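Note that one protein chain is taken out, while the other chains of the complex remain in position.
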Amino acid sequence: MKITKAVKAILSNYESDNPGTKANLARILMQGQLGGTGKLIILPVDQGFEHGPARSFAVNEPAYDPHYHFQIAIDAGLSAYAAPLGMIEAGADTFAGQIPTILKVNSSNSWATSINQAVTGTVDDALRLGCSAIGFTIYPGADDVFDMMEEIREMSAEAKSVGIATVIWSYPRGGNLSKDGELALDVGAYAAHMAALLGAHIIKVKLPTAHIEQKDAQKAYEKLDSSTQAKRVAHVVKSCFNGRRIVVFSGGAAKGADAVYQDARDIRDGGGNGSIIGRNTFQRPRDEAMAMLGKLVNIYKGKE
Amino acid sequence: MKITKAVKAILSNYESDNPGTKANLARILMQGQLGGTGKLIILPVDQGFEHGPARSFAVNEPAYDPHYHFQIAIDAGLSAYAAPLGMIEAGADTFAGQIPTILKVNSSNSWATSINQAVTGTVDDALRLGCSAIGFTIYPGADDVFDMMEEIREMSAEAKSVGIATVIWSYPRGGNLSKDGELALDVGAYAAHMAALLGAHIIKVKLPTAHIEQKDAQKAYEKLDSSTQAKRVAHVVKSCFNGRRIVVFSGGAAKGADAVYQDARDIRDGGGNGSIIGRNTFQRPRDEAMAMLGKLVNIYKGKE
Amino acid sequence: MKITKAVKAILSNYESDNPGTKANLARILMQGQLGGTGKLIILPVDQGFEHGPARSFAVNEPAYDPHYHFQIAIDAGLSAYAAPLGMIEAGADTFAGQIPTILKVNSSNSWATSINQAVTGTVDDALRLGCSAIGFTIYPGADDVFDMMEEIREMSAEAKSVGIATVIWSYPRGGNLSKDGELALDVGAYAAHMAALLGAHIIKVKLPTAHIEQKDAQKAYEKLDSSTQAKRVAHVVKSCFNGRRIVVFSGGAAKGADAVYQDARDIRDGGGNGSIIGRNTFQRPRDEAMAMLGKLVNIYKGKE
Amino acid sequence: MKITKAVKAILSNYESDNPGTKANLARILMQGQLGGTGKLIILPVDQGFEHGPARSFAVNEPAYDPHYHFQIAIDAGLSAYAAPLGMIEAGADTFAGQIPTILKVNSSNSWATSINQAVTGTVDDALRLGCSAIGFTIYPGADDVFDMMEEIREMSAEAKSVGIATVIWSYPRGGNLSKDGELALDVGAYAAHMAALLGAHIIKVKLPTAHIEQKDAQKAYEKLDSSTQAKRVAHVVKSCFNGRRIVVFSGGAAKGADAVYQDARDIRDGGGNGSIIGRNTFQRPRDEAMAMLGKLVNIYKGKE
Partner (left out) sequence: MKITKAVKAILSNYESDNPGTKANLARILMQGQLGGTGKLIILPVDQGFEHGPARSFAVNEPAYDPHYHFQIAIDAGLSAYAAPLGMIEAGADTFAGQIPTILKVNSSNSWATSINQAVTGTVDDALRLGCSAIGFTIYPGADDVFDMMEEIREMSAEAKSVGIATVIWSYPRGGNLSKDGELALDVGAYAAHMAALLGAHIIKVKLPTAHIEQKDAQKAYEKLDSSTQAKRVAHVVKSCFNGRRIVVFSGGAAKGADAVYQDARDIRDGGGNGSIIGRNTFQRPRDEAMAMLGKLVNIYKGKE
């Protein structure tokens, strides 16, 4: 596996990391159909925790089986597979060495009464299960965000010392943020920036709207052209250390295929590194999902 | 690097510290254009965390890049560069050994619903990244201040044992303090004194106004001439163990160059050790910033 | 340094303590002008934390300097000097071995919004700084008193294992206590007793008034003659294991010299072990303070 | 206890030590009849371990009692008392705070089949027993000397971190050293130097003869005038960082009083810091011992 120039350039931005951590980032960046392009598609399956099994899997019953997701990620040539502890444990042996895995180490659920998550995995778990990274969600804006930041701070320091990469899901929620504000451009860029400041290697945020939530930020956005989604993606990428960190965008709730493709084109055109796409994958029949993923790969390769 | 008498005199005030910690203080005091004078200018870039990336950097786009700040601190001959974890990680290798760094180990953000900060870095991070000091903010007056004090107490003890210096940002906020009170002379002097009592090596406070906030303190200030900013600086310095601790003052929000220069002259004339100047640096075009920093250096050298 | 019978008798009351802790108690009891008498005068300088620097030191400017307090404690032949971390660090090397020091390991401040203190020092600090004891304040009656008790319990256990003595400042405040109640005889005796029960070697309380605060305690005090301050002191001393623990009384706010002397005579006549006298010392010009301390020494020696 | 200039000058040589360690050195240097002179006499009673009780104490039966030695050290106004664990434990409470103690933490015995010692005490013991220092013997030249050096290295690091001083007994023995060589000037100076390099605060060696043992060292000694014992002492002191470390000399086997006095005069005149004198003290009747110690004090004071 010779590293391409594109990947080499990305890795060189992680200048304080040890070779073990870089090797795990390289594994993700060199994996599958997009290996070597500097682009990536990650399959996350934590919706069972977030929304319950039936809401997540009933529409496509094979998806109840953890092996299903490993297999589709491998078969579609994706870059990595992310899931909570139990899901990884249920397939880590069968698929050992076949695809980089990201252990989602905190999780919420539909009945949560606070805007927070439980820490449900450890760096030791990641090591014993052969994971390339840990994944962690923070909710900037929430009352408990300082606690969440301290949790990932501690886990990320441990992970870095043993060569495991860190992925932060940064989802603004709670506190004084309005519902629209959660997807606002200024909020999304700020949330991404905080993940970068916390030491994340890969930052996952939602695609932002053109809304500006914070009054104090209005002026800073006056001159910024945010009329297209690609331009908004570009602003988020710039907010992550001027592009020195990998940024991937989530697809959100299941939606029409064309919308999914357009999002990917916008991410690509705005300089984002790729998609993290869960429900839009596993809530479709396998054939459809495979076709969609194939097309997404082509989009990131610049062929469509 | 032969230590000057001015620096030797300052170091001798840290009489309980081990030689490792003193060496790191010496590195800061001997660095750059002001090296050896006993004066210092620190560049802090934690506004991305505090106010978000666009509000911080949109006005001067190159500032989105973490390397920009390392480079300007080096090129302008400043004394040290202070930033949160991600910012330091993004440049610590490229600029290793070129300028002392201060790892800001706690951080707040614009959406915080409590007057507190998250601990986002550790002493181990400071060691692996080659930092000379850790930086920590306390909010005297806030409901959570005891927790914040206990956090820095623990981190500072660890830092001192491994030869890392401690910088405390002491910013009165919250509780029963009025908005005017946050900048009051009595409040600023008290906040600085608490930082000294907590064992800080370098104390960072805001330039105080002539307002006296606390009724119980009125009498104590009756005889104090606080009519000029330099005299108020002198009172804050006196409140830090009669000048036995290094005290630097922040420039606050971006403002006119003349005001920045006057602040520096007042800090100098009042016996303060220097400025910690962030937004007034990186929110200007690089040429302007370099010119301003050059002039500030001259002011501290007594040439202007 | 041959221990006197008076000191020997006091030390024999600490029968569960290891020789290291007793040696530190002996150092305090054998130090200075009162060395060997079983009486002691402690200089505490934590008012900078409690009330701010100007309210504490502006009336006597040299007192801004930490060395000033070490020096006056030594020159006046006092028994020990107590202060928070930064104050001790600022002089511990210069005055190493010259006077026993007590590291005040928790501290409050004028802006606190809860009746509690921050832990600002550790037993490890006490060891590296050569302190003979740690000092800790509890606020019996306050909502947070159980937390404070648990903190000192933990620190005191550690201190005892390494030969460091424990001084507890027991100041009733908060909860259902009235303002008058804070100084009530029953309350003061009860607070002193709780400090003894927590394992304190030296107990510091305020001089009590004749007021009885607790209805349930009225009956118990019916037959007690508390008409003079000396008799009230005697009751507090009796409440500390019938005199088996060292009890010192605070002088409170700065006041007239005659009142200070009368307090000392009452403490002496009531069988108290001495005074802990801060503001009444350092808020006077040095000459006056030295004269006052000299007279206090004579009072405790029974000469005045 | 105001430190004298002589003691202050000595303490300033221990520039890397924390105030706790300096305070314990100060306690030794300010204790007893020689307190403040910069000279010291230490009473060591480890001969019971080395030679057995009868050989050590039968000649003066009260010396079987551990209290006897504490008492004589106090009554004669000596600087410190050094002994193994059991001896210290047997009197540490009775004499707490009366005289600085040095816990001898390794010991040999007459039946040893290797030239080594057992580690028989710990830094924790020193803390709980209120000792000011640990004492440790190394045998430079012995096959096991590297092990011994590593033992004291580890214990001394721990001791320094908690404010306990380190005394090293450096006694050349074994290996290729001849019997005469053990007392040779070059060997003694080298042994003292090694103790200094290991980080000892106080170095204890034997008074050297004029013999030069090492062929390779002959040339270096050609120009050195070693004709008198005082000159040889001066050379040993110079070998301990040019006098930056405290050096005391042992009296060796019991001998005539005049020889003991002459040794002390030579130590004094050569710039040594004092005597460590065991058998010559406790193997004499108490009256004689007290008289001898009184005379030694006078010698070190320059009165005889």
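By written order: A, B, C and D. Residues from 1 in each chain.
Operating definition for what follows: a contact is a pair of C-beta atoms (placed from the backbone, for glycine too) under 8 Å apart; a residue touches a chain by one contact, two chains touch by 3 or more.
This is a predicted model, so every value here is computed, not measured.
The chain not shown here makes contact, within the complete complex, with A, B, D. The residue from B:I41, B:A63 or B:I99 that touches the chain not shown here is B:I99.
Only one of A:N18, A:N109 or A:T228 touches the absent chain when the whole complex is considered: A:N18. In the complete complex, the hidden chain is touched by one of B:S161, B:Q262 or B:N298, namely B:S161.
Where chain B meets the omitted chain, the residues involved are 1-3, 11, 18-27, 29-31, 74, 92-93, 96-99, 124, 127-131, 161-163.
Taking the complete complex into account, residues 15-16, 18-19, 161 of chain A touch the chain not shown. Interface residues of chain D with the unshown chain, by the touch rule above, are 13-17, 140-143, 145-147, 149-150, 153, 157, 172, 174-177, 186, 189-190, 193-194, 196-200, 214, 216-217, 219-221, 223-224, 235, 238-239, 241-242, 244-245.
Please note the rule applied: only the chains that are shown with their structure count from here on.
Considering the contact criterion stated above, the chains in touch with chain A and with chain D alike are B. Here B-D and C-D are compared, and the pair linked by more C-beta contacts is C-D.
After Cα superposition, the angle needed to carry chain B onto chain C is 70 degrees, rounded to a multiple of 5.
Compared with chain C, the chain whose C-alpha mean position is the greatest distance off is A.
Looking at which positions face the partner, chain A and chain B present mostly different ones, since fewer than half of the interface numbers are shared.
Repeated interface: B-C and one of B-D, C-D or A-B share more than half of their contact pairs by residue number, and that pair is A-B. Mean C-alpha position of chain A lies 36 Å from that of chain B. Taking each chain's centre as the mean of its C-alpha atoms, chain C lies 39 Å from chain D.
Listed for chain B are residues 15-16, each touching two or more other chains. The full set of touching chain pairs reads A-B, B-C, B-D, C-D.
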